[in-house]
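I'd like to ask you about the structure that follows.
Excluded from the complex is one protein chain; the other protein chains are retained at their positions.
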Amino acid sequence: MMATEANVNINAEIGEKDGVKAKLRRLCRQNPLAVISAFVIVAVIILAACAPFLTPYREAQQDLLARLQKPSSAHIFGTDELGRDVFTRILYGARVSLVIGIIPPAISLVIGIVLGLAAGFFGGKVDYVIMRLADIMLSFPSLLLTMVLMYTMGRYANSIVCIFAALALAGWASVARVVRSQTLSLKEADYVEAARSIGVGKWKIMFRHILPNCIPSLIVLYTLNVPSCILSESTLSFLGIGVQPPAASWGLMVNQSKQFLFSMPWLALAPSVAIMIIVLAFNFLGDGLRDVLDPYLQTR
Amino acid sequence: MKRVLKRLLSMIPVLLGVMLLIFIMLRIIPGDPVSILLGEHYSQDTIDRLTKAMNLDKPLMQQFFSYVLGVLHGDLGVSYIMKRPVTDIILQAFPHTVKLAVMAALFAWVIGLLTGIVAAVTQNRPPDRIFMTLSLAGVSVPIFMVALALQYFLAFKVKLFPLTSDGSLKSMILPAIALGWNSAGSIARMTRSSLIEVMQSDYIDTARAKGLRRGAVIFGHALKNAMLPVITMMALQLSSMMSGAVITESVFSIPGIGRLATDAVQNRDMPLLQGTILFTTVIVILGNLLADFLYAVLDPRIRREA
Partner (left out) sequence: MKIRSLLTTIMVSVLTAAAAVSVPADEGKVLKLAWSKDIQTMDVHRTTDNYAVPLSIFDRLLEVERKEDGSSELVNSIAKEYTVSEDGLTYSFTLRDDVYFSDGTQLTAEDVEATFTRMFALKDSVQTDFTTCIKGAQDLLDGKADKLAGLTVKDATHFDITLEEPFAGFLSVLATPTCCIMSKKNLEEAGDDFGMVPEKTIGSGPYMVKEWKTNDSLTLVRNPHSWKEPGNTPDEVVYKVYPEAASMNMAFQNGDIDILDCDFIDSSIVQSVYQTQYADKMVAVNRLGTYYITMNTQVKPMDDVRVRKALQMAINRQGILDAVFGGNGVLVDGIYPAGSIGYTEDNQGWLKYDPEGAKKLLAEAGYENGFELELAADSSASANRAAILQVFEQNLQEIGVKAHIENYDESGWLAKRKSGEMSSFTSPWTLDYNDPSNIIDTFFGSAESTKGRSINYEDTDVMARVAAARAITDEKERMAEYAALEKKIVEEDAAWIPLFSLQHQYVLSDRIEHFVPHWAGYSDFNVYGVTMK
């Protein structure tokens, strides 16, 4: 542990010397896959945003006379069991899947940063309570936690908001742990000591001086949490407790079409491949960012 | 040893917290086991009578304390829906989960370590690139897709394996691969990066300078040190697999812990849910402990400190 914590300090210093441009250049040179992935992600976001202009159909528009059709020029990925255009639903589903991938990790990031900083900086009882809370969250089976949360909140909010909250609540603990351990090592750093001696307030030290040094690890952690949230949503939907019809998400589409795996494989393949592509892209990007930003997390 | 003891003690508040958490959540969750039991049949008299018979009319705090008291005596209560002692139900399901978890872990370890080592040795050359892309694909595929695809191609199209579990070892192979798939990917990546890091360190240079062969250096020195974080990860993975794998269990019809727990949530079967969650939490905590312990035993620095 000691050795790796020392690494962080060195890295933090190197990080300051190394400009953003230089890092990007390194990223392109070392890891072209990460760059391609970034483009894929941007492309998917654009496609999702422009969905209404890319397809003549509406998301939930049914055509009971054109059910379960094979791919054709009118429906390039065919139609589902209620005659809805699968391509359209993939485009709109991308919105849901992306939002579920992007927002919950952001919420857990915020919670995790605040609690992790507090635990690391104040230590003592605060640290003990926060870390035990994190332990509880981490040892509680996360799928069950999500299920119970979704059922509990089901009557107050729609399913997507429930998934946000559930995934965010399940995810903050690991962020808090990383932030705490970095805070612990930075707390004793010379410049923090210096700030403290001239009477800079505690919160200011935490957010002005300690937090910025955690940012590289957090960016990486965030990028890697995105695909895991997308996968969690698809798992929840597979169990029938995720996004609920008639809304579309990729996980839900796989769930609804898994029975047609033999007879109409394109129905299940289209959303499955979509999930794989976006998750792979985020993983490649996260990997690439980790290599240039944060060797500390390399072995996580 | 002090670390281990400290960790053991810190289990107590975590367990209490988990129990309280389930209790609070089940208190605000809408729905009750009586309506599930009655399903389409409805009559207020029957509902009232059952609620009373199942002690659900008692104040909630009283229900909770009598439950905690029972747990302290080793009694996890009786399932509302299955009408049997929760301990029996869990102990009946657990062997299936253990069998699945052990086989999945073995698969993940063997495949993960092998590809990880090969990738590290051939760093930045084609085998490395191929294996690392594959392992990233391994962690990027939803587990149910792996499960359904394995089942469809290897059990249905080519009849190499039984479609669903019949308890035999052979029928557990596909589920084990499905469950171990993602873990194999992360072990491979971890092994590679850890091994590369070690191989760049000074003492490896020294060993090579002394004229030891590359193979001897890798397997004699580097691997031993590189395994530290990997072994920790393995222990954590095993314990999380032991706490149940709902999807693998559903696709391959394995009567394990994961399905028990999800059924319990859906049925609002409070004793069964609390029982399974307590049980799996203990397993996860024990797994963390084991990981810490292994780390302490294997890492010379920590051993010296202790």
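For this structure, a couple of remarks:
Letters A and B mark the chains in the order given here, with residues in each chain numbered from 1 onward.
FYI, a contact is a pair of C-beta atoms (placed from the backbone, for glycine too) under 8 Å apart; a residue touches a chain by one contact, two chains touch by 3 or more.
Note that the coordinates shown come from a computational prediction; the quantities given were computed from them, not determined experimentally.
Among the displayed chains, contact with the absent chain in the complete complex occurs for A, B. Here the missing chain is touched by one residue of B:54, B:236 or B:298, and it is B:54. Touch with the chain omitted from the figure is made, among B:10, B:122 or B:250, by B:250.
If you put the hidden chain back, the residue from B:99, B:192 or B:221 that touches it is B:99.
For the chain left out of this panel, the touching residue among A:82, A:184 or A:277 is A:82. Counting over the whole complex, chain B has residues 29-33, 35-47, 49-50, 52-54, 74, 76, 81-84, 87, 89, 91-96, 98-99, 102-103, 148, 151-152, 155-156, 159, 163-164, 166-172, 249-256, 259-260, 263, 266-268, 278-279, 282 touching the chain that is not drawn.
Taking the whole complex into account, chain A touches the unshown chain at residues 60-62, 64, 67-68, 81-83, 150-151, 154-155, 158-159, 240-241, 244-246, 256, 258-264.
Heads up, the rule we're going with is that only the chains that are shown with their structure count from here on.
Rounded to whole angstrom units, the spacing between the C-alpha centres of chain A and chain B is 21.
Remark: chain B residues 10, 13-14, 17-18, 21-22, 25-26, 28-31, 133, 136-137, 139-145, 148, 152, 156, 190, 193-194, 197, 229, 243-244, 246-247, 250, 261-262, 265, 273, 277, 280-281, 284-285, 288, 301-302 touch chain A in the complex.
Those residues of chain A that touch chain B in the complex are listed here as 1-3, 33, 132-133, 135-136, 138-141, 143-144, 147-149, 151-152, 154-155, 227, 231, 234-235, 238-239, 251, 254, 258, 261-262, 272, 275-276, 279-280, 283-284, 287, 298-299.
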